[in-house]
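One structure is given below, represented as structure tokens, and several questions about it will come after.
Note that one protein chain is taken out, while the other chains of the complex remain in position.
Going by the order they are written in, the chains are A and B; count residues from 1 in each one.
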Amino acid sequence: MLDNIKEFASEFFVTGDPLIYGADVSIVLATLGIVFVLTYFKKWGWLWKGWLTTVDHKKIGIMYILAAIVMLFRGGVDAVMMRTQLAFPDLNFLEADHYNQIFTTHGVVMIFFMAMPLMFGLFNIIVPLQIGARDVAFPFLNSLSFWLFFAGAMLFNLSFVIGGSPDAGWLAYPPLSGSQFNPGVGQNFYIWGIQISGIGSLASGINFIVTILKMRAPGMTMMKMPMFTWSVFAASTTIIFAFPILTITLLLLFMDRFFGAHFFTLDGGGNPMMYINLIWMWGHPEVYIVVLPAFGVFSETVATFARKRLFGYASMVFAMVIISIISFFTWAHHFFTMGSGANVNAFFAVTTMIIAIPTGVKIFNWLFTMYKGRITFPTPMMWTIAFIPAFVVGGMTGVMLSVAPADFQFHNSYFLIAHFHQVLIGGVVFGYFAGLYYWWPKMFGFKLNEYLGKWAFWLWNIGFYVCFMPQYLVGLDGMTRRISVFSNPDWQGLNVASTIGAYIMGLAFLFQVAQIGYSIFRHEKDTTGDIWDGRTLEFSIPSPAPEYNFAVIPQVHSRDEWWEEKERRARGEKPWQHGPIEPIHMPKNSAIGPIMGACWFVLGFGLVFHWLWMAIPGLIGVFICMFARSFSAHKAEYYIPVEEIERTEATLRGSV
Amino acid sequence: MAQSPAHGSDHHDHHAAGHHDPQDLKLLGFWIFLVTDVIMFATLFATFIVLRGGTDGNVTGAELLEMNGIIISTFLLLTSSFTSGVAVLAMHQNKIKQMIIWLVITGLLGAGFLYLEVNEFLHLIHEGATLQTSAYWSAFFTLVGTHGVHVTVGLFWMIAIIIQIVRRGLTDDTKGKVTVFSLYWHFLDAVWIFLLSIVYLMEVM
Partner (left out) sequence: MADHNNAHNSHGGERHEHGSLKSYIIGYIISIVLTIIPLVVVLNDMMGRTATIAVIMVTATLQFLVQLIFFMHVRDGEQPRWNLITLIFGVLILLTVVVGSIWIMGNNSIGMKM
């Protein structure tokens, strides 16, 4: 009996690597620590009622962002480990197998569990506030989306200590990811971690489209929406068309692995290249999904800190919509080398080049917005300005890659790695950081420390260029991606430089953590709700926003409504015609979100290990949750009485 | 939106600015979900079409597929799409009993469809065509099976809706559910038309 358990445990838990034992210990200690603190301070009820079961978009957004920061740490540690190995390949800091796992999890974690939740966090917190709404269209579905993301993220991260990590790259191309060449459970973790969180993303996409289309404040036509909201709309539209493709592609890979089907196998008539074709039909739009909201953030910050209207609003909207449409017609540029012939490659090369045009339009619009503006340089604006050169260089190397014949040279080299890190860090990460700094006071009611923030900013930027510029060179010199050792001595110096850059970025991240920690205790309070002298509706309400957001829904007349309102007030005109305060209709908290997330986790875990005795109860649990919700949803609402609203507003604003 | 049932019997506060008709939101949200489902089926269809030649020398669909059962199931599903529409009509006239009867008929037709599908699958497996036989059969079973799973889920969903209507009567909320369900059911019929055309008719022609 004992031997059986031992044998099971040695297969079940990942063993043999001191790094992983260290991680095991720290995970157990951290968990015990959290449990102890919650119990000691009697905070379990607060956690459950205030956060886990909440359907408040602002709290859900904060949970997304917290999870994203933790995942940024995990993905960042992966990156630093890879760079350590590549700087000194002879030290064998990582074995080849382990290296494969780490570049796989680095990619997956950064895209699915860092960029996506950070993006959804900003969507959640800001969109309803910008359009003058009290919540998203489907608050319960929103909570469910978060818990699906969380269940998927935890399932994926569990592979680190249980069963073994996936190691077939971030897109898991078969046949390497098929059961023939990858019989372990790592790829199963990949499939179900992403599948579960992907369903959540899909639901969020639907949620935000309906929110934006149907819940805008009266007077806010589509062409009066703030640009960030437009970017969310464009990204959500792209999500609803792209994510179903991912869902099915992963399902088919699962069918191959679980049932022995022959979609992507080498035998039985299957075709692994079909997987590559399908996954990039989702994968290419996906990169635009994460970058469009960053464009939205920049459009907000650049107007606020240049103290000017955004230049070329209509062309910005047009560019964004065009980008999200064309993003569906470029996917084959990821596999020019697959051998589909000149016609196919020429078509996709041209579409790829075309997509640079609307992106260029946006860059010029931001520059023209700054032109003759009275620019100030707090951290959100610094990230915005740093984005422009980073993204222009990244975009130009992208155009180089789009030239199909030349791509045969660049393909899968470090040139490609440098390119997509430049657009993903320079575009997405810088954009989300700008957004985080910009809206942090709105979320928490205080500003982050600018001094530490500037240190973090400069370290990030220096580290970024030191890390990725050498990779272009080493890539052109022939170094391919996904190798843990190399024998060409010419590459050594550039790789060491690149690693130094990675460590500088790691240091920059620590500065940001320190910045948040420090600012929690010593900070400048946001007493007005409008700490940046902003232009859009979210700055017209107190920080942090009360649970109902707007005591009275504003009437919108123009694009920068709050800015215009301030101008009107400065001219001595009457402030907004506020209607009388009325009872506010609010959704109740629901435990079904987290419980259903847990059921999905159980289902996923069972399927990872092919334990039907575990998967089937999980699936039944999911259906029970659905029915429970269907039968109870009509009772899940309440009203906040007028007196309570008046009291809250008086406390938050001093007077109404 | 079509069929917005906002003039129902539930008390709703329409005076508050920014108060949005929840049924209107749900209808649009569900419609968008259906479009995402269209993309899911599109991906499955694309896979089926690309892999349909991948029979690996094994038995083909042209040899095994039997059209008689398929023709019957097509008419069962088509009729159930019609009856679910008639149920919605009865709902709008507040004829609760009629509506439930039409829904039950819809469900029975759907169950008949499923019975035939399961029979077909068992027959195919008996003849040696399984998920593991070849890429063609993998794609066949996954595509047709995904549609079957949709129908199954729809049946359970309909039962849940009927129970709620029996308990709570016709309110804005329950009316919205029936409306959305009928949209789902029409959608499944539309998908089946393409299954019939691409998977069956083009295979046996």
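As a working rule, a contact is a pair of C-beta atoms (placed from the backbone, for glycine too) under 8 Å apart; a residue touches a chain by one contact, two chains touch by 3 or more.
Because the structure is predicted, anything quoted here is derived from the model rather than measured.
Q: Which of these, B:I32, B:L116, B:V144 or B:I161, touches the one chain of the complex that we don't see?
A: B:I32
Q: Please identify which residue in A:T247, A:N277, A:N365 or A:N589 touches the non-displayed chain.
A: A:N277
Q: Any idea which of B:T74, B:T130 or B:Q164 touches the chain not displayed?
A: Going through B:T74, B:T130 or B:Q164 one by one, B:T74 is the residue touching the chain not shown.
Q: From the list B:G85, B:G112 or B:G145, which touches the chain that is not on show?
A: Residue touching the absent chain, from the options given: B:G85.
Q: Suppose we count only contacts with the excluded chain; which residues of chain A make the list?
A: Counting only chain A, the missing chain is touched by 209, 213-218, 220, 237, 240-241, 245, 269, 271, 273-274, 277-278, 281, 328-329, 331-332, 338-341, 343-344, 553.
Q: Which positions on chain B touch the chain that was left off?
A: Residues 1-4, 6-7, 14, 16-21, 24, 27-28, 31-32, 35-36, 38-39, 42-43, 45-47, 49-50, 52-54, 67, 71, 74-75, 78-79, 81-82, 85-86, 88-89, 92, 182-183, 186-187, 189-190, 193-194, 196-198, 201-202, 204-205 of chain B touch the chain that is not shown.
In this section, only the chains that are shown with their structure count from here on.
Q: Counting in whole Å, what is the centre-to-centre distance of chain A and chain B, each centre being its mean C-alpha position?
A: 33
Q: What part of chain A is in contact with chain B in the complex they form?
A: Listed in rising order, the residues are 132-134, 137-138, 141, 202, 206-207, 209-210, 213-215, 217-218, 240-241, 243-245, 247-249, 251-252, 255-256, 259-263, 265, 267-271, 274, 278, 281, 550, 552-553, 579, 582-585, 623, 627, 630-631, 633-634.
Q: Inside the complex, what are the residues of chain B that reach chain A?
A: 13, 15-20, 24-26, 28-29, 32-33, 35-37, 39-40, 42-44, 46-47, 50-51, 53-56, 131-136, 138-139, 141-142, 156, 160-161, 163-164, 168, 171, 173, 177
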